[in-house]
Structures are given as structure tokens and as C-alpha cells.
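Just passing along the structure, written as C-alpha cells.
All protein chains but one are shown at their positions in the complex.
Note that the chains are named A and B in the order they appear, and that numbering of residues resets to 1 at the start of each chain.
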Amino acid sequence: MSVLECNDLSIQFGGLKALDAVDLSVNEWEIVGLIGPNGAGKTTFFNCVMNVYNPTRGSVVYRGENITALPTHERVPRGFGRTFQNVGLVKSLTVMDNMLIAQHSKVRYGAMAGIGGMPGSFREETALRENALEILSFMGLVEHRDARVGSLPYGLQKLSEIAAVLGTDPEFLMLDEPTSGMSPEEAHEFGDLLLKLRTELNLTVLMIEHHVPLVVRVCDHVYVLNFGRLLAEGKPHEIQRHPEVVAAYLGEEE
Amino acid sequence: MATIEMTPVPAAAPDERSLLPLLDEGKPSARGWLARRIVQAGVIGAGLALIAVNPPVLQTDRVTKGLIFVIIGFSLHILLGYAGQISLGHQAFVGVGAFTSALLVSKGLTFWVAIFVSGATGALTALILGFVALRLKGLVLALVTFAYGQVAVNSIFAIPQLTGGGAGVDALRPAGFEGDKAWAYLVAGFLALIWLLDWRLVKSKAGRAIMTIRENEVAAASFGINVVGYKILAFVLSGAIAGIGGALFAHHTRQVAPNDFNFQLALVFVLMVVVGGLGSRPGVFVGSMFFGIFPLAVPSDFVHYGELIGALLLLLTLTMFPGGIGQQLKPFTDWIAGHPFHFSLKPQRESGISSGGAGVRP
Partner (left out) sequence: MISALLSAIILGLIQGAVIGLVALGIVLVYKGSRVFNFAQAELGTVAAFFLYFLIDVVNVNYFVALPLALIGIGIVGFLLERLIVRPLFDAPRVTMLVATAGVTLLFIALELIIGHTQTRILAKAADGTAFTILTVSFTYQRMIVIAAVVGLAIASAWFFNKTDLGLAVLATSQEPVATELVGIGTRRISSFVWVSAAVLGGIAGVLQGPDTLLYPGMMTREFLLLGLTAAVLGGITSLSGAFIGGLLIGGLNGLGSWAQGQFTASIGAIPAFPEVLVFVVLLAVLSVRPQGLFGAEA
């Protein structure tokens, strides 16, 4: 069953075709990798799927619903969770604060009810904190809950972002280079975490990555982007040997 | 295509223990909280007593003006501190509220309704600016807010039928509250309400959403936050409170004229919030009280020294002490909030206008 299906997705900035007719699909419970040299358009692709950018052509279908024009924030209640290359958290606030922010779309009390201090909002705030603690505990981050995100080492910031995106109660995760800046050991542990999350939380994952061992180990399917175009797709070991893919990466360090 | 063996998700074993007790870790004991509450009550009580005593320099009348400035300061702080939106035309919202209330009361409407209508008109004025702010940012937004303030004041406020020309409009206080002390307590009551509102704003999803938008709009949207909606909300809240502050201002001076709302007033408002300290309610309180009271407390020859000191304080804050007064009060205010008392002479962290100052903790 297809979770995400992108057809002919294209976007143009002035004269530059950042994405050109990209077809990509992710099926339920798959972990799909999106790889390609720097500047290939991977983050742009994410931005189009999330409607941060308006694609000039093509469609984005989520579980059968065409969401191409749906505003970014309305994707979250449908199950989207997205992380960023440079840690999309409020760095001046604490991990716990960010966990509360992340649960925004699940909060049942209205904005004005919260401002007015309605009793229900107090109760729900406590529930939000409890939920946050559970997720942090699962991620092993409880001891850092009161630390300012900006003061944490980069690896912990990345993990905090994963915790936060879990706070949005997602079904479909889009991770943008989750292991950048991590050591090979940390990346391996992250792979374990990902597999665990997939099983325990029934997640589907689309992941931009540069860590080849991680991609090979964890991904069920891989798409390769280059210059905004889909270069190849297939099983990880097929992609590894694909001559054009190798050529595209030639000279690239991963 | 996918051949993933999915084991059925095991039914979650109910947690034996809730993790909630963790939230209390590092918090003060019951006695610790009691001590803090006593101090808080003491400070508030001292303030109320000050109103009753009416001492020479800090006369009740002046203190009330200071409290009104605090309300206005809080309204601007929602934009400047929480939302990170620069607003150099705030005097327009305040003025709209002032004239709305004055006019309505002059025409016979009761103060108690007029004041809320003032909030509504203030909110409306701010809403218009909010729509503009959706499309513009940074320097250009600052310019437009400045222009908006000037133009609004010079055009709408200059309509004689609305604002009585140079003489202005009368604004009488409600029955029973004409005296200085009663009026002062009434204003203090409004401030308390607004303070509570601000407290709940910050601790609920709306405040968090607004602050996230300030820091990173795209990430905010990725967390499900309706960026447009919450930006508009910030302007509306700010305008509403400014309108109420304006109404109180009008009835305080018992008369309001267009000249009361010039460009310099807009800058004084920005000044008192920035010097007070973005992200710090106590700081903004002190800053606003100072700028509300000083011009009155000083002999008329020295009135302009207040403006001089104000400008110097602003420049000092921007260049050397970004957290403003709030940063200096932090050891004390953090203690009240439940942290251990911690005084250090460490240099200031960078916390400018764009990053919301010392960082309000949700």
C-alpha cells in the first residue's frame, strides 16, 4: 500500500530547474533512502513534498489523497514528520520546550482557551509533559530535558530532533541527513534506532542520507537524484554498483 | 514490492510508574515554594501599599501612569519579544484605543463596555498591520510600521469630528473611580488581568507557537503550526492590549488630543520594552514604570533629561547589555520561578531583538 507517491514533481527557480520530473514512491513500513551528490535537489524535494516550496508541476499523493497544494502545517495532523539538515528546533529553548512545541498539532484546547487559562488546558499541559518524558525516555534523553538545545553537542541535538518529530505522532517520517556529523558508531546506533522505531511505532521512513553503510543496511529501496533528476532507483546493493551513480559520486567524499 | 515482515505491534505493557515525578526534580521543596510566594506577595503588597500611601515623589497619580505604560509595554512586548516583529508605529494602536473610549464615553456609553470596544479597535488597527507584516520582513517591515504609525496618527487622528481638533476629546472616569486611589486600583486590576493573560499565553501552545515562528518559520510549520494564523494572532493580541492601555491612558489624563501620539512616543514605547529586556516581564515592568513616571516626577525644566537618559539607556542596552533590565533582574526572577538563587558576573549572552532576548521559558 503506497504511503507517499510523487509524480512528475518539478520545480523551477527562475531559469534553474531544481527538480525535473521526479517520480518517487514509498510503501507502507518501508525505509526508503534518497541519495545523491550535494546540490542534487534532495532537500528541495523534501521542501516540495512539504509544500514549503510550490512545485511548478507534478503531484504529491499521500495515502490516496492529493495533498500537493495543502499548506505545510496541515500535513502534520495527517501523519507527516520532517527533520532538517541543520536541526529544525528552537535552539534558544530547552529540549523539553521543543517537545512541547512539537506536540502542537495534537493539543486539543484552542489557542484562546490556553490564553484564557481554562482548566482543561492545565490538565492537557501536564499530559503533554508526560508524553514528552516518555519519548525522551525512549530516546535516552531524559537527563538533557532542561538543557538548551543550542548548548548540546551536535549529535544530541540531532537525537533531540528525532525525539521532537516523534512527538508529532507521525506515521511517515521524512529525515534530512539525520546522521550528518555523527561518527560511524553513532550512525550505526542510529540505524538500530530507526529499525526499532519502524517496528515499534509502525513508521514509514523516507531518508536523505550520505552514510553509505547505513543506507545499505537499513533501506529497503533507494532513489538517486542528480541535478534535480532521478538518476536511478532500486535495491541498495544494485545502486551501489550502478555505473552512473558511481560516476555521479566520483570525486565526492561521503 | 515491499516484502517486509511486520510483526504485530505488541500491546504496550501499561507503565507501572508515570514519569511525571521527574518534572519535580530539582524543584524547590514545599518550604522553598512558600518562601518564594511570600516574597512575591510582599512585593505586590508593597506596590499596593504605595498606592495607598501616596508619597511625595511616587504619587498615586504618577504610579498609575506608570502602570498604564506597563500595560502598553506588555502589548508591544508580545510583538517585539515573543513574535520578534519590529513595530515602530505602536502609538497608533494606543491612540486608536484612547480615542475610541473617549468618544464612546462622551456619547454616553458606559466605560465598562467602551474599554473593551477600545480593545477591539486597537486589535483591528493592528490586524491591518499584521497582514502587511505577512509579506514584509526585517528592515522594510520596520519602515512600514513606522510609516503606518505616522500616517494613521496624522490622518485619522486629525479628523476633527473624531478627535476634536487640537483641543481633543474629554474622557471622564467611570462613576466611583474618579479619585486617584480608586482609579489606581482599577488600573492595577487591569494590569493584573493582563499579566495573567501574558503568563498563560507563554505557557500554552499559542505562546510557544508564536515564539517558534520567531525563530524558524519553516520548522514551525513542520510542527503543525499555522504560521499565518499565529502571526496574525500576535498582532491582534498586541493591538487589543494596546487599545485597552490607550483607553486607560485617555481616562487617566481625562482628556486626549492627537498631539499626544507622535513619533517620539512610538520610540519611547520601543525603548522601554527593549531597555526593560525582551523576554522578561519584570524587566518590561520596571522599564515601563520608569518611562511612565520619570517625566512626571521631575521638575518641568528637567523633563527632557528623562528623554536623554532614555535614549542613552537604549543605546547602552543595544550595544552592551542586550538583555536589558530583565537580564540584571534574572537572578532574582529565576529564584521566584523556582530555580536556586544563582548570582554570577558572567558576560552577557547575545540576545538581541531578533532572538527574543533572554528567552522566555514556556
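Descriptive notes on the structure:
The rule is simple: a contact is a pair of C-beta atoms (placed from the backbone, for glycine too) under 8 Å apart; a residue touches a chain by one contact, two chains touch by 3 or more.
Please read all numbers here as calculations on a predicted model, not as lab measurements.
Partner chains of the missing chain, restricted to those shown and counted over the full complex, are B. Here one chain is not drawn; of B:20, B:132, B:196 or B:337, the residue touching it is B:132. Among B:146, B:177, B:199 or B:332, only B:146 touches the chain that is left out of the view. Note that of B:38, B:113, B:159 or B:196, the residue touching the chain absent from this view is B:159. Note on the undisplayed chain: of the listed residues B:114, B:271, B:284 or B:329, the one touching it is B:271. Against the chain not displayed here, chain B makes contact via residues 86, 88, 132, 135-136, 138-140, 142-144, 146-148, 150-151, 154-159, 263-264, 267-268, 270-271, 274, 304-305, 307-308, 310-312, 314-315, 318-320, 352-355.
What we mean here is this: only the chains that are shown with their structure count from here on.
Spacing of chain A relative to chain B, judged by their CA centroids, is 37 angstrom. Interface of chain A with chain B (complex): residues 27-30, 50, 52, 71-74, 76-77, 81-82, 84, 88-94, 97, 100-102, 104-105, 107, 109, 111-112, 114-117, 121, 125-126, 129-130, 133-134, 137, 142, 145-146, 148, 164, 168, 199-202, 220-221. On chain B, the positions that touch chain A within their shared complex are 1-2, 4, 6-7, 9, 15, 18-20, 22-23, 26, 196-197, 200-201, 203-209, 211-212, 215-216, 218-227, 230, 233, 237, 351, 355-356, 359, 361-362.
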